[in-house]
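What you see is the complex with one protein chain gone and the rest in place.
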Amino acid sequence: MLTALLVMAGITLALGLALGYAAVHFHVDGNPLAEQIDAILPQTQCAQCGFPGCKPYAEAVASGAAEINLCTPGGDDGAKKLAELLGREFKPRGVQEEKLKTVAQIDEQTCIGCTLCIQACPVDAIVGSAKQMHTVVSAICTGCELCLPPCPVDCIALIEEPRTPQNWRWKYPRTGLRVVS
Amino acid sequence: MSSPHIRRENNSVQRVMAHVLVALVPGIAAYVWQVGAGILVNLAIATLVALAAEAAILALRKRPIAITLTDGSAVVTAWLIALALPSIVPWWLTTIAVLVGIVGAKHLYGGIGQNPFNPAMAAYCTMIVAYPALMSQWPAVGNTDFATQLSLILGGTREIDGLTGATALDAMRTGLRKHEAVSAILANKTAFGAFGGRGWEWIVGGYAVGGLFLLWRRIITWHQPLAFIAGLGLTAALFWVIMPDRFPSPLFHLASGGAMLGAFFIVTDPVTSASTPLGKIIFALGVGIIAWLVRTFGVYPEGVAFGVLLMNIAVPLIDRKTQPSVFGEREEKRP
Amino acid sequence: MSASRFAHLFHFHGGIKPASHKTESNGVPIRAVPLPERLVVPLIQSSRGGARTIVTVGDKVLKGQCIGEAEGKAGTAIHAPTSGTVKEIGRYPMAHPSGLESLAIVIEPDGEERWFEYERLDPEHASREDLILRIQASGIVGMGGATFPSHIKVDNAIDTLILNGAECEPWITCDDRLMRERAADVLTGATLLGRLSGAKRIVVAIEDNKPEAIAAMRAAVRAEELSDKDESEGIEVVPVPARYPQGGEKQLIKVVTGIEVAAGKLATDYGVQCFNVGTAHAVCRALVHGEAMVSRIVTVTGNVERPGNYEVLLGTRVADLLALAGVKPDTDRTLMGGPMMGFTLPSAEAPITKGSNCVIAASPTLFPHRPPEQPCIRCGSCARACPVELQPFELYWHSRAKNFDKAGEYHIFDCIECGCCAFVCPAHIPLVDYFRFAKSEMRAKNEERKAAEQARARFEFRSFRLEREKAEKAARLAAKAAETRAAMAAAQSSEPKADPS
Partner (left out) sequence: MSYLFVVLGAVLVNNVVFVRILGLCPFMGVSKKTETAVGMGLATTFVLTLASGTSYLIDHYLLVPFGIAYLRTLSFIVVIAAIVQLTELVIHKTSPVLQQVLGIYLPLITTNCAVLGIPLLSAGLDYGLLESLLFGFGSAVGFTFALILFAGIRERLEGADVPAPFRGVPIAMMTAGFMSLAFMGFAGLDRFH
């Protein structure tokens, strides 16, 4: 009995010392996870998740401070990818229609040139200067809607991108069989 | 609706399956002639159970019943199961086997085209593991009349020593385990004919004829049958040449058990076999080699089914690793 | 003529042999179409860029007058198909499977058909640059259906020019008739294209099911030889076996030269280039006769009383064309292009454009509706038929499950959508539909990814800028504060000590 105790104590002590030494000696910093999460996020910088942009949200998810299903533009698809990356359970975001891509458009008749929207835009997609009318560079606009609330005259509207043969998509074939996945 | 707006005429899954059924007829005819009409009863039971099970599942899953039921794939599976089992197994064994095949191996995976394992072989393996005794009682050729076979199928008592006979493979392996020489075994036993099992040679020949018909009609390609025969035959030949008294000849291997049924009807199943040309060859070669290994060293009497299931496991990997190069890729690879 | 250098043709994998149905429409000479009431000319008629309208409503225009200027280097010009008045510039349905509308110029003909006179170029002496510019200004694009701008294509140095007269799609016969009736013009166009791209030899490839066209082109080559032009030396007419998709660019190049053009590469990288016979004909009309592209030959066939080929002004409505050919009552849809790669026209109001080679009135008897799709049994027929040597059943499996990464691994973007796989599929799966779906989703995802990258970079830069501005501001404030403090300190120290005690 005593031998057993001594042997086991010896083993555990030796291993404990080795582990303790290694933990101090081989310590590594840095968290590449946030970068991987950021790569999955859609980068609309819309802040609808409650964090001031995609990168901060990614960091919050990486540290475990945020749920993975808060990203609205990323939708269920994005949440699924995050779940896969993090090995967490996927939680659906609830019913939502797949939205067409929208861009902001400023009604140039109404705009008073207050520059409030310019300051709100997370991707600098609105150009103009004080007292001059502003305009949205639609190729850069992410449709995040952050410019809507600050506008004092409600001159900004989100419009759907027009369908052209270039961005028109073929439908999923409709057949008698059930859609999988 | 988009292009193409025209299709090859007279081309359907039904047609493919019908060809397979027709190709099985010579083998079945020889079976009836040599062994007895009991097989027909088993075929009928298997067919009915298969159709009923398939219809029930489709109804449960609210899928179109008519189009899937009439594609003939369930009937093909049912016939292959009936032909793989001894023709005097009781009706309930056939029923369970078909249910395992149709429900377990096929429909739980989503139905035709989506199952990774060959339903017929999955059913056969399950049965041989679950009911080894019943699965090794084969009707002695020329010794059982239809009435006896029918009573056995319907669950009659199996005090039937005189009625069942060892198959050629069984007789061979029993002899070999007693360290008898191959030539001595062949000379002594009544189970053997000219080169395979007595009487069974005709059935095996019937399967081969059906297989050639499928090849001619381009329902199957040469890759799998040839590779399977090569895998089984060459491995057998190698050992037979070295020690002809301890290992039976390749001809014996090819002409006995489920070799021919396997070569033309099982390893050629498009769904569960590899699909690239090279993949098909690797797949069938593997089945042939494993079949020989199991027959020679294993504890189960027949290895084709296990070979098929084992290679089924590897199919996704084989397919992935044997992708043929696409148009223009060859030029790229050239320095 | 010297012995053929093409005794040995090469072979491409797969392919199919559908019933050709050429005789319905290839027996009658090309017919003219009476002037329609109005012509709707879309501004975008090329695969690589559009045109900018340079007319306004009410303008009088002449036949062949430029009404849409080429936009950018890749754009191609648009011309008035006949003389008349510009009635409207508006959105009209286009000949596209989406049924979307696009900007088009509507012209009301005056019936005079007066040509606009361009300054003539002498193709023998004009400079190469001028000729290429004239091709662009004449609005010439590939007429086999792809509508790639010809002025870009011809501006490449090549060794072999293949004149594509294969016309492998069933039912279509416009190239067949064109070669039979206007072989000399086609040949002149081809030699011009050959000269512009520096080709040493020109191969006229025609499927062997068109013996009359082969004979006509051979006669034209002989005539050229008799006229003793040195260019005729490298021209040869080569019959190729009739097998769909023989006329696909990559397939034809393989068959004629043995070269496989790899994915992501261009034929010119291998010193080869394909031009459609219709394109060659248009080049001849433009450079030799000074006529911009205002019309094309269109096969009208299928379920009609008078199938055949028509010389159609661009902008003629498909409905007008069908009425002319006499549509039979049981027609239930209209196909544009051939039955293998064409699409169902969402509206017969759509106009004929430069790429419209064929209009087919389809009835359920001639073109039966597809039976319901059955599950794939992985039989591999599709892989055996695929001319690009893909594994369509794998592509289908992954496209159906929207597993796009896997579809990409199996080279879905190499698919040329020829339809061979769907043609042979025993389970009646609309494979090409699945591939088109997967491709357009993948393209959209790619665009999204690019946009996200851009947004990320801009957001990060903005954050950086804001930080910097904040820091600068703080620094400025600190500097200012320090300054004031220093000034105050200085003021204090410089102040004479009033009360030294």
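For clarity, chains are labelled A, B and C in written order, and residue numbers in each chain start from 1.
One rule holds in what follows: contacts are C-beta pairs under 8 Å (C-beta built on N, C-alpha and C of every residue); 3 or more make two chains touch, one makes a residue touch a chain.
Please read all numbers here as calculations on a predicted model, not as lab measurements.
Novice: By the document's own contact criterion, which visible chains does the hidden chain reach in the full complex?
Specialist: Within the full complex, the chain not displayed touches A, B, C.
Novice: Using the definition of touch stated at the top, determine which of A:M8, A:A65, A:V127 or A:A157 touches the missing chain.
Specialist: Missing-chain contact among the listed residues: A:M8.
Novice: Considering the whole complex, which of B:G72, B:P250, B:G288 or B:G307 touches the chain not shown?
Specialist: Counting the whole complex, the residue in contact with the absent chain is B:G307.
Novice: In the whole complex, not just what's shown, which of B:G110, B:G156, B:P277 or B:P324 touches the removed chain?
Specialist: Of these options, the touching residue for the absent chain is B:G110.
Novice: For the chain left out of this view, which of C:T53, C:T268, C:N403 or C:S463 touches it?
Specialist: Only one of C:T53, C:T268, C:N403 or C:S463 touches the chain omitted from view, namely C:N403.
Novice: Mind pulling the subunit C residues that touch the left-out chain?
Specialist: 375, 397-398, 400-401, 403, 406
Novice: If the hidden chain were put back, which residues of subunit A would touch it?
Specialist: Touching the missing chain: residues 3-4, 7-8, 11-12, 15-16, 18-19, 22-23, 25-28, 177-178, 180-181.
Novice: Take the complete complex as the reference. Which residues in subunit B touch the chain that isn't displayed?
Specialist: Given the touch definition above, subunit B has residues 61, 104-105, 107-111, 114, 116-117, 122, 125-126, 129, 290, 293-294, 297-300, 303, 305-307, 309-310, 312-317, 320 touching the missing chain.
In this text, only the chains that are shown with their structure count from here on.
Novice: Please work out the Cα centroid separation of subunit B and subunit C, and write it as a whole number of Å.
Specialist: 52
Novice: Among the residues of subunit A, pick out those that touch two or more other chains and give their numbers.
Specialist: Correct list: 170, 176, 180.
Novice: Residues of subunit B that contact two or more other chains, please.
Specialist: In subunit B, the residues touching two or more other chains are 2, 64, 67, 110.
Novice: List the residues on subunit C that touch subunit A in their complex, please.
Specialist: Its residues touching subunit A are 94, 96-98, 100, 102, 372-375, 400-403, 429-430, 433-434, 436-437, 439-441, 444, 447-448, 451-456, 458-463.
Novice: State the interface residues of subunit B toward subunit C in the complex, per the touch definition above.
Specialist: Residues 1-8, 11-13, 15-16, 64, 67-68, 71, 73, 110-114, 221, 270-271, 275-276, 319, 323-332 of subunit B touch subunit C in their complex.
Novice: Give the list of subunit C residues in touch with subunit B in this complex.
Specialist: Its residues touching subunit B are 12-13, 16, 18-19, 97, 170, 250, 254, 259-263, 265, 333, 335, 337, 339-344, 362, 367-372, 374-380, 383, 387-391, 393-394, 410-411, 414, 417, 419, 422-428, 430, 432-433, 436.
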